[in-house]
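Every protein chain except one is present and positioned as in the full complex.
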Amino acid sequence: MRPTLEAIGLSRRFGGLRAVTDVSLDLAIGELHALIGPNGAGKSTLVNLLAGELAPTGGTIRIDGRDVTGWNNQRIARAGVGRSFQRTNLMQQMTVLENVRLAAQAAMPARHLLRRAGREVALVRQARAALERVGIATEPDRVAGTLSHGQLRQLEIGVALATQPKVLLLDEPLAGMGPEESDVMAGLLRELARDHAVLLVEHDMDVVFRVADRMTVMLDGCVLEQGTPADIRASAAVRDAYLGHDV
Amino acid sequence: MRLAELLAEILNGLQYGLLLFLISSGLTLIFGVMRVINLAHGSLFMIGAYVAYVIAGATGSLWLALPAALLGGALFGAVLERGLFRRFREREHLDQVLLTFALILLFEEARAALLDNQFHSVAVPAALDFSVPVVGDFAYSAYRIAVLGICLFVAALMFMFVERTRLGSAIRAAAENPEMVDLLGIDARRLHTLVFAGGTALAMLAGALAAPLQSVYPGMGDGYLIISFVVVVIGGLGSIAGAFWAALLIGLIDTLGKAYVPQAAGSAVYLLMACVLLWRPSGLFARA
Amino acid sequence: MRSSSWRGNLLLTLAALAIACMPFYASPYHMQLASTAMIAAMFALSLQLLLGGAGMVSLAQAAFFGIGAYSVHFLGRLPGGAPSILLSLPAASLLAGTAALLIGPFALRTRGFFFLMTTLAFGQMLFFVFHDTPLGGGADGVFIQRPALTAFGFGFELTRANRPAVFVLVNLAVLTAMYALLWRLMRTLFGHALLGIRANEHRMSAMGHDVLRLKLAAFVLSGALAGVAGHMAALTDAFVNPELLDWHRSAEALLIVLLGGIGALHGPILGAFAFTLIGELGQSITERQRLVEGLVVLGAVLLLRHGLAGLRWRRAVPT
Partner (left out) sequence: MLHVSRRRLLGGAAALALGRPAFAQGAPLKVGLMLPFSGTYAALGENVAAAFELYLQERGGRLGGRTVTLVRLDDESDPAKAPQNVNRLLERDQVEVLVGTVHSGVVMALVQAARERNVLLIIPNAGNDAATRELCAPSIFRTSFTNWQPAYGMGKVLAAKGVKKAVWVTWDYAAGKESGEGFGDGLRAGGGELTQVLTLPFPETNFQPILAQLPGLGVEAVGSFFAGGSAVQFVKDYAASGLKEKLPLCGSGFLTEGVLKAQGAAAEGLQTALHYGDGLDNPKNIVFRAAFQQKTGRAADVYAVHGYDACQLLAIGLDASKGDARAIKPMAAAMEAAKIDSPRGAFSLSPSHNPVQTIYLREARGGENRVIGIAAEALADPGTGCKMG
């Protein structure tokens, strides 16, 4: 089965600093690919490269076989890549439903822009479905700014989901969550991977090893090890450099 | 085209550019460090000129008026920052535009109430009241050369202060990333008061220097307002070097434009700004 | 930006009726004052689309207002006498919209302070074009031939006596049409997208919205609406001058939007009437009206701190 998103030899340099060097990985629908590594390993930079926030200085990115290297975040999102942000990046003054509805509206062709938003039942249904899936469908009319941290993280994913992407790039969705919330989220991640190609950037090793189908470990901008969770656990290189001996 | 004339025009351009630098250097610092748009900067130039008029009139010497404009400006700037601008630092651009728009009106009314609406001249200091034959039969006023020198001296002083001293580095840091200032353990409030006071002092010094050149009259500051913003935008926010080279560039383009392409001169400066913004949206010298 | 609820619309309708009945009870002067206030309201509404809509602070709005006014001058010089208002009004908004289309792509390459400065620069460039070149008929301004109030063969005889009353009604009609257009526009997907851009432009772009084209559309539409306001000013005063394009007029429009409350679509209408009333009061109390204007602006900026900063959006966006 051809991967939905392929990154081949991806690199990014900021002047002398080589943030990401020659990283290749691919994401396929139905598979959850976890990306782990210490802080400063280049994980977020890689996500930004894949999402089009940063232009790569080397390598290529392909979505469904089409070369999208260098596209900006708008065109990549339209090409079917939804992403959530490490630091919550939502419309704080708008309601929960409106945040998600705007995401659902992104793919609408320009000629529909003058239609009355109230009449676009399909959009609202699509938005509510996303809210249900991430578990915050209870208070759609609440202003986003008044949500708890956990709920905001759920809304982050809801907004990414509402654009009906093929690929989901999730940047530390569990950050700042308690154990029970993490469990719920882990279930959700597993469930999302069924019909999306998911890239999960995460530090919570318990969750990662429980949900990941494949894993990539990064260190100092390079790929240290790639493979199934079992390969990663068995890899001496990873154990020495990163995991230590408690796994 | 006679070489003598071209030389004279270049000299004029440099003198006009350096005066612009004095005004816009304060502006670029205030915005760079405090992220505050000060449309009333032109009025500060006018107040500086009127300070020179009052003091030079009372004491008969411009040399007393210049330090008075500088120190008075610093004091006035500090009061303005503490009293008003402090509360507008995080506010949106709209609030800052309207606050300073109100200040333009209030400063103009205060001037009209305290002084009168007549045209007043400020005597060029006797020591400099002669023309220096520069080239061929074109002579250049000694006072203008003195202004050129003073501006260069102030520019050099500012470079050393901003590039060499600790406080200077704090200002550069703040210009690049306002949040970082708090992390570095620098008292941001004191830094802002200092920067605003410095910027105001520079604008008022420029006004005092320009007073003998163009005399003082109601609304004299308006002309310099927009041109100094153009210098800041072209030079890059918070960059003293940017303001310096941009001011010289505009001084030359404006002067040479008026000499050789009078019709286009009016909008030449704005076209330059538009081109710079297209090529480098954050200004020529702003750190990327 | 909240669109007014039905209660708000009811109040606005009552106010409109009160103005519509002015010809029966008001003096010519008060009718002219109402026309001035309504033209200021149209101008501020065009800015509200940019400011309350997409969160863009522009100082070029007066330039488009002036171009709309001068288009009546250009049309009047064409052979065939005064054009009907059905021709001159769309022509004015088209010309102003085209100017916005030419400037927009350049200005939109920048953001925040630089966008403000770029619009200021382009606005002043247009002011100098109309002030220094013969294009606009000279620096002192020109008298213009008023467009004929004829529509579909039904002409309206305009005499100096009934002119204030006719203009109150015509200005009211155009203001109402503009408000209805914007009220409906903010309910469309386009309107919601603009509000999204104002709330978080980066996230909108990350979602896949073509943010640049949406902002350009808002910039051009607001330029065209400013052209309509300019046209109505030219129609009412029959005199246009380069100072209509000066940046101080744009700053006044910003103040009007702030006075009325940036968080509501009908804010500018309240702000325009308040600004005109304050100007009138100030002018009749003291010769020092610039002092009054300065204090009003200072007060509005200091006192309306919460009004502007704290956007308490109960119902953030109408469904």
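Think of it as A, B and C in the order they're written, each chain with its own count starting at 1.
Throughout what follows, contacts are C-beta pairs under 8 Å (C-beta built on N, C-alpha and C of every residue); 3 or more make two chains touch, one makes a residue touch a chain.
These figures come from a predicted structure and were not determined experimentally.
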{"item": "Partner chains on view for the chain not depicted", "value": "B, C"}
{"item": "Full-complex contact with the absent chain, from C:1, C:26, C:168 or C:265", "value": "C:26"}
{"item": "Hidden partner chain, touching residue among B:43, B:239 or B:255", "value": "B:255"}
{"item": "Contact partner of the left-out chain, one of B:188, B:213 or B:284", "value": "B:213"}
{"item": "Per the touch definition above, residue among C:119, C:188 or C:241 touching the missing chain", "value": "C:241"}
{"item": "Residue among B:63, B:119 or B:153 that touches the chain left out of view", "value": "B:119"}
{"item": "Sites on chain C contacted by the missing partner chain, in the whole complex", "value": "25-30, 32, 36, 128, 131-132, 138-143, 160, 236-239, 241-244, 246, 249, 277, 280-281, 283-290"}
{"item": "Interface with the undisplayed chain - residues on chain B", "value": "2, 5, 8-9, 12, 15-16, 108-109, 112, 116-121, 123, 131, 133, 136-141, 143-144, 213-220, 223, 254-256, 258-259, 262-263, 265-266"}
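We take it that only the chains that are shown with their structure count from here on.
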{"item": "Arrangement of touching chains [line / ring / star / complete / other]", "value": "line"}
{"item": "Central subunit by CA centre of mass proxy", "value": "C"}
{"item": "Identity of the chain that, by mean CA position, is farthest from chain A", "value": "B"}
{"item": "Whole-Å separation of chain centres (CA-atom averages), chain A against chain B", "value": "49"}
{"item": "Length of the line joining the C-alpha centres of chain A and chain C, rounded to whole Å", "value": "43"}
{"item": "Rounded Å distance between chain B and chain C, as computed from the means of their C-alpha atoms", "value": "34"}
{"item": "Chain B residues counted as touching two or more neighbouring chains", "value": "none"}
{"item": "Touch list for chain A against partner chain C, complex", "value": "51, 53, 72-74, 77-78, 83, 85, 89-95, 98, 101-103, 105-108, 110, 112-118, 120, 141, 143, 159, 163"}
{"item": "Complex contacts: residues of chain C adjacent to chain A", "value": "184-185, 187-193, 195-196, 199-200, 202-211, 213, 311, 313, 315-319"}
{"item": "Parts of chain B lying in touch with chain C, wherever the complex brings them together", "value": "31, 35, 37, 39, 91-95, 97-99, 101-106, 108-109, 226, 229-230, 232-233, 237, 263, 266-267, 270-271, 273-274, 277-278, 281-282"}
